Structures are given as C-alpha cells and as structure tokens.
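Here the complex is missing one protein chain, while the rest keep their positions.
The block that comes next holds subunit A.
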C-alpha cells in the first residue's frame, strides 16, 4: 500500500509542476495553453543539448550538474514561454477565446515537429542518469533519486507560493487575475506581469522536463503530449486557476493512476483515473479548491 502511495506521489509531483503553469496562465488570462506540455519537452531537450555540447559536465558530480542543468533549462524555457506569449497569444488577446485556443494547439504542433526535424523521431538517451541506493520508507522501496526529485519539486512550489503571496509582483499577478482593467488603471504593467507569469510557468515545466529526462533516461519529441494532457487534467481536478489546487490536483491524479493500475492493471489505469475525473467534475465542476478561493490565481 505504501509503495502504491509513494509511486503515485512521485508521478504526481511531476504533474503538479506542469499543472502549475497551466493553472497560472489560465488564472491570469483565461487561456488554456496547450503548448505547455511541449515546453516541458523542450526543457528536457535543452538539458540534453547542454550536456552533449559540454561533455565534461557528464563526468563531473551528478547532483551539481543536475542543478546547473535545471537552471539552464528553466531560463531557456522561461524565455521561450515569454516569446510564445509575445508572438502567438498577445496579438490575439482581444480575439474570441476559440481563436486563441486553436493558436495554442498550433503552437504545440510547431514545437513538437520542429524538435522532430532537428533531433529526429527516435528517442534519445539522456547522458546523465540519476542513480543511487534505495531505502525503505514505511515499507515501500524508494530510491534516493526519487526523494531528491520530489524535494526539488516541493522546493520550487514553496518558492512559487511565497512569490505569489508575499511579494509585490505576486500581488500584481493576483490583482490582474481579479480584474485586468482595474489593474491597468491602478498603474500595473499588465503586459509585463503576464510575461512574468509565462516565464515562471514555463520555467517550472522546463525544470520538470530535465528531471524526467535524468530520472527516466529517454526523451523524445512527443513526450510532452500525454503529460501535458494529464497536467491539464490535474489543474482541472484541483480547480483551474488556483495555485494550491494545481499542486493538490497533480498529486491526486498521480495517486488515482497509481491505485488504478494496482487494482485493475496498467491497461485500465487511464480508464480508471479519467472515469474518476468525470464523476468528480459532475459533482464539483469547480474542482477541489476552485470555489473556495475567490481570487483565481
């Protein structure tokens, strides 16, 4: 039992990291950014390129290398997110919601197939691998790498929560989520804040991409597709637009999947977790934390 819970929490922390970006962007401009999963994929590839072009890094200690990689990928994907917003979403901000949604889908395909053109369709093996001993935790077998990754994910989320709730910029974000026009009147640089939200959300996805590459060991141009859908689901379960909701939703989905495959078998996992999702949403359409928090940020 504890093994099933731990597996679920591990996968769930990846979902949560990516769900945050979905949720923040939706919270602030009501856009479902379907290219978000592909930003995660780009993050993994940035790590891959950095490693292969600086061969010496691989030989160096694993943990500092990994932290460096995560930082590089976060900066790159953060800037990429800002660029995507500037090029694809900002010109359409006043257009019908559907037009922006389709643009997001288009952006997703653009990123996927651009990477496919550059790196080819076959999966690439990650040059750095997280390995290490495993230890017994409440009767479950967990590797130190898994613990470390969950720790990094938790740390990033704590920093984010602090930033949004306690800083001046965070207050500006929450203000725009409440009422963009009033915020403009109050002298908040709306475009600047939106760009910042894209930077943060994309950087978190990029970090998750490097972590997944280093832990699982193989990356490919479509790796963001499924996880993007799952993270979106997680954001909806938690109540889209709500920060804590995204975190909670990610962990919930991870646990649902883990129990689904343990009880019914791997081929039933998605059936089980998505059936739960449909049931859940028909009773509580706002998600776990969707209604309680008035500010959708």
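Convention: contacts are C-beta pairs under 8 Å (C-beta built on N, C-alpha and C of every residue); 3 or more make two chains touch, one makes a residue touch a chain; residues count from 1.
The rule is simple: contacts and distances are computed from a predicted model.
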Since a chain is absent, check the UniProt entry for it and pick the matching name: "Acetolactate synthase", "Branched-chain amino acid ABC transporter substrate-binding protein", "hydrogenase (acceptor)" or "histidine kinase". "Branched-chain amino acid ABC transporter substrate-binding protein"
Based on the whole complex, identify which of A:121, A:192 or A:285 touches the chain you can't see. A:121
Where the complex has a chain not shown, which of A:104, A:153 or A:212 is the residue touching it? A:212
Per the definition of touch given earlier, which of A:225, A:244 or A:280 contacts the omitted chain? A:225
Hidden partner interface residues of subunit A, rising order: 3-4, 7, 10-11, 109, 112-113, 121-123, 125, 129, 131, 134, 141, 143, 212, 216-218, 220, 222-223, 225-227, 257-258, 261-262, 265-267, 269-270
